[in-house]
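Complex shown without one protein chain; remaining protein chains in place.
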Amino acid sequence: MIDQHLPILQIIIPMIAAPICMFLRHHFWTWLLAVVVSWVCLPISIALLIQVLEHGVIVYKLGGWAAPVGIEYRIDTLNAFILIIVAAIGAIVMPYARVSVDKEVPRDRAYLFYAMMLLCLTGLLGITITGDAFNLFVFLEISSLSSYVLISMGRDPRGLTAAYRYLILGTLGATFYIIGVGLMYMMTGSLNIADLATLMPAIADTRTIQAALAFLTVGLCLKLALFPLHMWLPNAYAFAPSAVTVFLASTATKVSVYALIRVVFTIFAGVNILEILPVRDLLMGLAIAGMFAGSAVAIYQSNIKRMLAYSSVAQLGYMILGVSMANISGVTAGIVHLFNHAVTKGGMFMAMGCIMYVIGSVKLEDMAGLGKRMPVTMAAFLAGGFSLIGVPLTVGFISKWYLIQGALENGWWPVAVLIVLSSLLAVIYIWRVVEVAYFQAPPEGKEAVTEAPMSMIIPMLVLIGASYYFGIDATTTLDVAGQAAEVLIGGAK
Amino acid sequence: MTVTSDFPGLLIYWVVIVLMMIGFYIVISQNNMVKKIVGLNVFQVSVFLLYITMGKVKGGTAPILADGFEVYSNPLPHVLILTAIVVGVATTSLGLALVVRIMDSYGTIEDDEIQALEDDT
Partner (left out) sequence: MNTRMQQKVVLRVVSKFLIPFILLFALYVQWHGDFGPGGGFQAGVIFAAGFILYALIYGVERTRQVIPAWVTRSLLSVGVLLYSGVGVATLLMGGEFLNYSVLAHVPTHGQHLGVLLVEAGVGITVFSAMTTIFIAFAGQDS
């Protein structure tokens, strides 16, 4: 019986745990509940992927009402892959969070923190799993509202303004999305994504649908921080509590990329989008601009978390570049980079969390000599940096390889050259940190610092290890991503 | 389909667009944080109007089953808007709570003054 209800269990287990956290007001028991729940969500998502690979698309009707009257959850290869990413990051961050949150969030508010984390997890899983366009908006706002709260919970008052700015821009994005959904509903009378895909080709030439596509794209690009709509991201990641940064950096924008892929490749599948609006060229141009702008601004940051945040903007550019290529290699690269970036950036932000826990600061000048004092953490940071640059044997290399392949398949030599050039920019900002940490002497008069506690080191090593494991043996991730890309491209023409 | 002949029927859509643009302009142009939230609310209200407008069926009555009525208005947009209103209320209250805490921390709620304060630290 559980087998049939896996899709809904994936959502309601964290959703019920969140109000239960409000009842148990103790910081330890709510943490334990959060860990247990996130560790239950992970096997459910893996079971869903196995089910999809064996039996094809899973459809779950909420309330027993069949689509298009009712809301249905629809899981195919792409969905299941993203579900695993979100659930895995949630399962790894919760154990990491105990010590880190204890230091950064007042203890009497810790139960609220974990309730919000569980709600955020619910929202992100819900966006991925749903097959209904309006249901996606509801889960989008659940995850966004809880992220605004989470970002504001740190000790730094700049986190408050960062959360406020994210709130304004995020709500604008969600409202744009809902205008797009409304325009599509006006023309088709349906909100179900699969149903919209069948109804769309007949009406694709109307101005309403053009406007709907424009609104949907802009709204989702605000949520996924595509250059130049990325202004909320650097401050939000830099001034949030460390565990929150790890969680959001690895999941929130990835899920919005998934939503964009759904809109462009599934809803507008039967339509040649290029004839409606120059969506592909626009996304590709902005993606390349983001790759360079993000990396370039990252070089000048003195707050290393902010540097990694700008680097995330650049990496999002790679993902959108892959998606905009619309051939199998490009979309595979985009999808597999969702996974690769999640593990790499997650690991690097975890390293920053360890550094914040030990020395209380994430500024570059305070990190002098950390290579000797915190060898494991800095080694993990360096290893993650190699993956950001795209050194062979790392996951970053796999993504870039397929991106370049995708560009060459379409004959776009300049794009391939630009991909390589922007990777070189990453070398510069990683080198800045390496130089200070390894080649400068620790400041005099500071007490000897040791490594962060094991409960923080082990999750970090798990993520960095994953970024090398899946770089050396990428068959699983590439298989799944390739299958997902084939389904998407096969649906679109 | 000229603008003038269809204007009465399309008036509500013009209202939607005007409200949307007013709300959007307030969000991007105002410095005061509370005013930005007000602008966001106006923007969201215009979206609600858009949805409710499309729910009305010509000659339709309220969507409650009753004898003697054949044509009903579409109840689905109303349900969608209820959800969206709740989301809007939650967003507004969260935004205002953040503004209160920013006021406690910085002593001001003008965006440009806070930028100046943050750049100094």
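Residue numbering begins at 1 within each chain, and the chains themselves are lettered A and B in the order written.
Keep in mind that, in the parts below, a residue touches a chain if its C-beta (ideal position, glycine included) is under 8 Å from a C-beta of that chain, and two chains touch if they have at least 3 such contacts.
Just so you know, these numbers come straight off a predicted model, no measurement behind them.
Touch, as defined at the top, links the missing chain to these shown chains in the whole complex: A, B. The chain that is not drawn here is touched, among residues B:I12, B:V45, B:L76 or B:A97, by B:A97.
Touch with the hidden chain on the side of chain B covers residues 64, 82, 85-86, 93, 96-97, 100.
Seen from chain A, the chain kept out of the figure touches residues 5, 8, 12, 15-16, 18-20, 22-23, 60-64.
Operating definition for what follows: only the chains that are shown with their structure count from here on.
Here the spacing of chain A and chain B, counted between their Cα centres, is 28 Å.
Taken in their complex, chain B has these residues touching chain A: 24, 27, 33, 36-37, 40, 43-44, 47, 50-51, 54, 77, 80, 83-84, 87, 90-91, 94-95, 98-99, 101-102, 105-106, 114, 118, 121.
Chain A meets chain B in the complex at residues 134, 137-138, 141, 145, 148-149, 152, 157-158, 160-161, 163-164, 167-168, 171-172, 174-175, 178-179, 182, 185-186.
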